[in-house]
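For this depiction, one protein chain was excluded, whereas all remaining protein chains were kept in their positions.
Residue numbering begins at 1 within each chain, and the chains themselves are lettered A and B in the order written.
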Amino acid sequence: MLKLKVKSILIMAIIALSILNPLFMSMPVAMAADDDELSFEMWTLDWDTISVDAGDVIEQMLRDIGIRMKAIPYSDEVLYDNLDLEHDYEVYEMSGGYDPYPSHMTPRFHSNEIMDYGANDMAYDNPAVDALLDQANAELDFEDRVELLWEVQDLIAEDLPYIPLFTSDDVHAIRKEWTGYVCMPGGIFNWYNRLTTINLQHEDQEYGADFIMAYPSFIRYYNPIMGTDGRSALIVSMVYDDLVAYDADMNLTPWLARAWTVSEDGLTITFTLVEDAKWHDGVDLTAEDVKFTIDFYKDQDVPYDTALMSRIDSVETNGDYTVIVHMTEAYAWAINDFEDVPIMPKHIWEGKDWDWAVHPDMMPIGSSAFKWDSYLDGEWIKLVANPDFWMEDKPHLGSFTVRVISESSARYLAISTGEVHSDRYELDTGFIETADNDPNLAPLEDTWCVGMWDYYINFNQRTNPALQDPVVKKAIAHAIDKNRLVEIARLSYGTVTDTYITPAFFGPAYENPDATTYEYNVFLANQMLDAAGYLDIDADGIREMPVAAPDEEEESPIEAETIEELQEELTAMSASLTDATSQITSLEADIEALSSRVNSSLNMAYGLGAVALLVAVIAIYYAMRR
Amino acid sequence: MGFKEYVGKRTLHGIITIIMAITLNFILFRIMPGDPTRAVSGDPRVDTATRLALIAKFGLDRPLIEQFALYIYNLARGELGISFVQIGRPVIDIILGRKMINTIILMGSSMFIAFSLGIIFGVIAAWRRGTKMDVSFIVISLATYSMPVFWFGMLLLLFFSYYINIFPIAGTITPGIVHPNFIEYTKDYLHHLMAPMITLGVSFFGGYFLFMRDTILDVFTEDYMLTARAKGLSNRKILFKHAMRNALLPMVSLMGVHITFLISGATMTETVFSWDGLGRLIYDSVRNNDYPVLQGIFLFMAVLVVVANILADIVNAYLDPRIKEAAE
Partner (left out) sequence: MTSTPERVQRERFSTSVRRFKGFWSLYKTSRIGMFGLSLVFAFLVVALITPWIAPYDPRALVGGPFQPPGEGHVLGTDQIGRDIFSMLLWGSRISLMVGLLASTFSVAIGTAIGLLSGYFRGPIDSILMRITDLFITLPSIPLMLILAALLGRSVWNIIFVIAITGWTSTARMVRSQTLSIKERPYVEAARSVGAKDSQIMFRHILPNIIPLIFANAIVGIVNAILNESGLSFLGLGDPTKPSWGLILRYANEVGAMATGRLWFIIPPGICIMLITIGFAFSSYSLDQILNPRLRERRG
């Protein structure tokens, strides 16, 4: 009888062991804190497949140099929340987005922008860079400005607060029966590409056609000031006018202001407005509205367009159609920044807060080519052509409907079958091949434009000390094969960016052949990390932080009188320091090795423990059946 | 016990359950890691003035007991806080609106399909017990029950929206179109409802089918069936008059339990088909950490399920002659 019982228990134990053990082995039990090693969490944007894919590829590439970069996708609410307000991420990888001119340099790198909702979310603080940026912003001469910006780029490239990766090309899926769209860097559909929305037309119907565009999710804000995200901004740009706009070559062109002059010293800008502009409710648009808008921004300290507004001293009107802006200092990008300010109706916004929810039955009143017709919150928005638009014979469309289709496949299929006509954003990587062969769509080379979404890896300078060490960041830069990254994550429909101002987007004038760049060289990366003391002590494939040298700051042991004696003393000291350091390093290494062995055997113990527990339970059960 | 007493007791149980759900809701969102006020007002997206107003309204600076009392008081007034994502919108508006209607219609129609399929196939299978038909029905129902709901939806989309364009791809209605009258609107809506409804209904009919079949087979072996046969009734008559009626009763209370499964399935289905309902709202709110909306939905669902269960049990009790007779 004993034999039977033992046999059955043995059989069960073997089964349990063999099932549970390997399953447990595959589960990495939480090891000691990853603060001691080069292990980071890299946040990616979950609805942006390029961000997620690039993140995964980078994670694999960095394994080659012993750095663990865990790519974890998060929703944009959580991500932006952290970037804007909580500031405790470690690394993130996603795209920032360019404006038509290199306006991103100041917000991203100037230390003044380290604040809530500021664009310098990595807390990069370099006074030399600050000074150069301030200079560049006041430099009215274009070429001089470019030179200054090149200097800034090289300085930043030494610190590498973020590593530029690539811009994704904007290939759009649009049904072939539509024409009139204009390709500009940034894509055919973009908030500063006003030419497309007013010229878009059906090939068989020059006026009055109904265009339907698919959106991945609903717009974030109905409020024109806050609607700066891609989804909201397109609608804002169709409903509200700005003083100026861009043409197909990214040059400034008149819009609501049919002409403007800038004084020699840059302190006075005079805009002359078009005279037949009306608000959608019939009221005339005059210089009063422009003055009101600028005053509104300034009086309420609106946290948008601050670069421009903080440099404006006062605004006055001269008659109904002339606006005179007095600046506090010369600002190189003044007119460009005005392209970003939606002119708002005084008779509606007077007395309101800038973050007025404008929701939901309040049809936003603007002055531009399209006006709000109807909407269904969360599902669609319909704009109709403004028959009183101040530009002759524009727009060509009769209506513009935005429809939310959250699934990317559904969006693509909707375009292919004609349920919608295009997408707000460029084609997802997975669909490019199919779209190329789809007879219903316009050929991809017609819709191909340089993209505005620049992807980069951003290192938070606040959280992890390893991320403040330029050696680590440079090694990472050397370890990423950007060409391969673009090949895999974007199927080659992307342009590698090596500098902070991309000539491919901003124009060949910005091309600097001597710029500091980091070429793909894994060997060099490994060497750099080795030399700096980041060694993989416990042989788990991840480098550990270097052991710090003991502090000698209590009292200065230097007793030398002359420079030579000082040098000798320092040499002697550093020699003994190095000895002490290496002794400590090897000691620490031993401890590390031991503790890691304990950890991995902890793993083993965990698994075996569970098995033992199971066996014990079964044994007790049988025992109690007696 | 009598029918009225049963109703009373059942309702009391339901009320207790709802109270517990409310309490659980309160506790769950207050014990989360980090700042306990996060769930109501502590999110950075809320501006200062609104945050202060919320702190006052929900008493977030007072001890937990007072908070709980205020919470109940606000609940009674329909005040559930404001959403973090759709800034400024009261949670109660977001929930009690189109989304709720869309989800209820989806769930109701799917349940109807699952129920009908379950009854029809269950009866046939029980009738032809042991035959190939029976076995194949069992296999089919187990197989569809085992399919992940979202995958089934994806397959439907693949075959009936991509390859053959029968069903629309997403949404509740074709957008931007102003329908001339209510009939057109309904037709469009139903057209969009088809695919999600089929997905959800087919995925769940397995449970009903097996239950129906088992119950009918059970009934066939009851003593009173022998009596019926002795009386000379044909098998068919037995089936319809006695078996089905008796089998339908427990099915009703099963429906009550199944509502929870339906809600889970609806969440996935709505995500796959972009059906603008509470399920998708849950998913979006979870992704975006929109805690006030989550709390609101949680409560709403708990109340919905409890009420549905109570109704199902009461109907069951009303129809079940055994309980009725016990009253007399």
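Please note the rule applied: contacts are C-beta pairs under 8 Å (C-beta built on N, C-alpha and C of every residue); 3 or more make two chains touch, one makes a residue touch a chain.
No experiment lies behind these values; they were computed from the predicted model shown.
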From A:86, A:116, A:299 or A:433, residue that would touch the chain that is not displayed: A:433
Selected residue (touches chain absent from view) among B:3, B:68, B:162 or B:189: B:162
Per the touch definition above, residue among A:136, A:402, A:489 or A:537 touching the missing chain: A:489
Hidden partner chain, residues of subunit B it touches: 13, 16-17, 20-21, 24, 28, 32-33, 135, 138-139, 142-143, 145-151, 154-155, 157-158, 162, 210, 214, 217-218, 221, 257, 259-261, 263-265, 267-268, 271-272, 279, 282-283, 286-287, 289, 294, 297-298, 301-302, 305-306, 309
Contacts of subunit A with the absent chain, listed as residue ranges: 1, 4-5, 18-19, 22-23, 26-27, 46, 49, 52-53, 56-57, 59-60, 70-73, 407-410, 412-413, 416, 428-431, 433-434, 488-489, 491, 624-626
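Operating definition for what follows: only the chains that are shown with their structure count from here on.
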For subunit A paired with subunit B, centre-to-centre distance based on mean C-alpha positions, whole Å: 40
Partner subunit B, residues of subunit A touching it in the complex: 46, 75, 77-78, 81, 84-86, 116, 210, 212, 355, 357, 359, 374, 376, 378-380, 382, 399, 401, 403-407, 409-410, 413-414, 417, 419
Partner subunit A, residues of subunit B touching it in the complex: 43-45, 47, 84-85, 87-89, 98, 157, 161-162, 165, 168-172, 174-176, 178, 271-272, 274, 276, 280, 287-290
